[in-house]
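One chain of protein is taken out of this complex; the other chains stay put.
All chains are identified by letter, namely A, B and C, in their written order; residue positions are counted from 1 within each chain.
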């Protein structure tokens, strides 16, 4: 529980601080024989990187990935895959001041309480740059899933008060908010431009679905697939809520409305509705898996704020630096990565659930 | 990831089916020297047991706990604590019919898909009785926390459309819904009596807080305290959403409204507000930890429902048996247990975070 | 690392003290569909139980196993299997004296140092009775392996200065020492009868082999199959050394003598010799796996010994109670159990090593 390891089978360890030499991830337990290139990983990283629009931080970072181990002749070898991105535009001077006080709603205070001191430059380990490792590993997880016909797709569902009303997948990469609804995008632009003038920031919701997931993934009791997804998603900085299927709406519903009736369709067991979001009793039911995450507004705003310094004095501060007024557009790919990593883990875990299939696997 | 083990330090393994010989839990990693009696564990189990009111299943089960190991002369020994409850009023005949079909929104179908067959009696391992092990282990976790001045309290926040409006802790155990607001309890009674006449069921929300938690618990990145809580809570059957602090409400908020400013109070660092729910950057900040869970309506309703049988035929079914129209009142103690187990794990994990404290611990 | 959990996939948790209400084990992660009965488990327990000859403790314990969960209609369900043995002939009075001092070469002192106090009755958790849980779980592991054509066989190789010279498998259960050589058995009897007259005890070596193990089990680096076996075997109380294949003899050998040349045999890759004991680079090579464990002499001897008491005084003691002058005969089944548990874990882990086989498994 040291904190930077995720997964039981496809196990990733991320490392790196915002302003250290680099950021990276090691994947232990990736099956051998998955075709993967640095370019494919880079594609995912490019969706995460800053500077994509005026709604994300203007820092320019290329975030170029290097494959340091575990891939040979274009395929994963089954041994640890080490991926690394060198940090480039560290302007540590931007941060020297924050060494002495605790930024509101940041992790400065809690890191100091836990560890006695902290690498304060750019948030150190609590920086959003930490997600580079997640996204790089997630790219390989997604590649594995794609080969099995499993598709994962995340997008912004709402920003502040504006929620999507239609779903047009092609629209996702078409607007700076990664929301699959052009009208909503226009209204968000107006809303966010207003916030920017006030140097404020906004929260939002990201939704993610996965199709093609076989029934049977996830375990009863503690390692339910939804429980694992909840941890994966809640581990993303700024997430304050996670729901599966109808989520919090089920609390106001009744059994007769919320139950998903089974039916036969083309010789297969299906559900007439999907309030459950593709998971029953913690195990995937073959239907589309649906989840949502609530992101808090970026705490780095440029208004004067009250806080305390390390000498225990009340002070007023004006945070500087280069920050995102919205993190949802860049976090979409992080949500996809964490969903993919969780599903891969469940896929591998599930292979040992039945003795008959084990005998078949080993031809015995 | 076999599923029935929870925790990394204070590690529990639950076992047992609804209609097997018994239900139990083994705790490995419980510190030595905690005073505990079977009576204290029983008290928690009594809050979970059926038959407490007409709103819970009329099954009569005493659920008497036996301490099988790990406690000597009234104190935990540091070795595994085995706790067991014998099953008593199994009426397996109630369930013989459901062997052949899949109850809507239950785990019947997914268990069959995963394991090839299932113990169908009373839901087998997916029965709510599985939580007996969680509650029994949770009682010891709560005892450990109480000795440190940490208090955990959960209660029903809403049932169907009715939400609490005031908080009166003394009222929680005073009404059959365990809601800390007598007026809301009265309105819920009316609402639920209506549902009962229609043999329907209702969802709801449980809220839980923890006070006295020291700052510094939880780890950066994947094992954030909120991520661990999210997994713990989402692993409870019927939970479809989890939130920390302001939860989903943050999505519509702005940084200037959502940020919690720090201030000094009696020589200690405090926050003026607690939108964060006591966790910053995945680490406890010393403030009250607040979480909520959305429970879906019990799927076992007594209306005619559509489903499929194991022969792949569409059928209509009328589920019989003894079920809860509401699970929130009995689930409150389960939420407390999972919260307690998570906090104990984080408390123990945190002890190795600083070298200076390690040297002090070992007097070196 | 709380201590009583073994395995990553087929994960067992043992519990129970020598003189508490019972001893047991919970298996989480056992695949569904393995046929198993209480009788089959009992058979293994009977090989471990005391009172089998005058060379083992005269305590009479039936050690009858109860299956408490996880088996339905004669097959494992894929959910936790809880197995329990009630303790019967506890004569705690035998042990009241040892509460106050530390028996030489027992765990009394170290338990007190670690936990602050201990359940001193019969050694509590450090009693050999703890292995009941291992043997019960091992019986299911062996059943799983047998269905795959994997056979595990352990036996005494030497006791004191007497070592087996021939291998006759049928002889193992034919003499009280479980040594596969009738002549050696006769010489051991003489040696041990001498020790008994002096109320002394003897060490010995147990050897174990496994045939039919497919190539590919175990992982490179830290979870090498031999490393996992070493931990499994060294975790048995009294074991002070473990070796694989030629073991310590390799230290005096040369590469040209120790290398196992490969050759083709019936269309398959084989080795001409098996100095390696069936494991190369930490991964099984398809050949017979061979290991040995060195057991120290039982520390409970009936001679006067020097030690200290809890008041920090030097004292002389005469230990009483009922003890084994030799533990090898009863430990043979424990070595088999730990070997089986390790191999099952490696078998399940290995299923996710290749992407092509994963695609095939999921028919994708």
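We adopt the following convention: contacts are C-beta pairs under 8 Å (C-beta built on N, C-alpha and C of every residue); 3 or more make two chains touch, one makes a residue touch a chain.
The shown structure was predicted, so the numbers you read here are calculated from the model rather than taken from an experiment.
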Where C:114, C:320 or C:364 are the choices, the one touching the absent chain is C:114
Looking at the whole complex, which of A:20, A:104, A:255 or A:299 touches the chain that is not displayed? A:20
Positions on chain A where the hidden chain makes contact: 1-5, 9-11, 13-17, 20-24, 26, 28-30, 32-33, 66-70, 72-73, 75, 77-82, 84, 114-119, 124-125
Where the unshown chain meets chain B, residue by residue: 8-9, 29, 31-34, 76, 78-79, 144, 147-149, 214, 220-221, 347-348, 351-359, 361-362, 364
Over the whole complex, note the residues of chain C touching the chain we left out. 1-6, 8-9, 14, 102, 104-107, 109-111, 113-116, 125-126, 130, 158, 160-161, 195, 198, 200-205, 215-216, 219-224, 226-235, 237, 239-264, 267, 269, 272, 275-277, 279-286, 294-301, 303, 305-308, 312-314, 345-346, 349-350, 353-354, 356
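By our rule, only the chains that are shown with their structure count from here on.
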Any idea if chain B and chain C meet via the same residues, over half in common, or different ones? same
Just the number, please: Cα centre separation of chain A and chain C in whole Å. 44
In whole angstrom, how far does the Cα centroid of chain A sit from the Cα centroid of chain B? 26
Need the CA-centroid distance for the pair chain B / chain C, whole Å please. 38
Counting only residues that touch at least two other chains, what does the list for chain B look like? 1-5, 9, 14, 114-116, 125
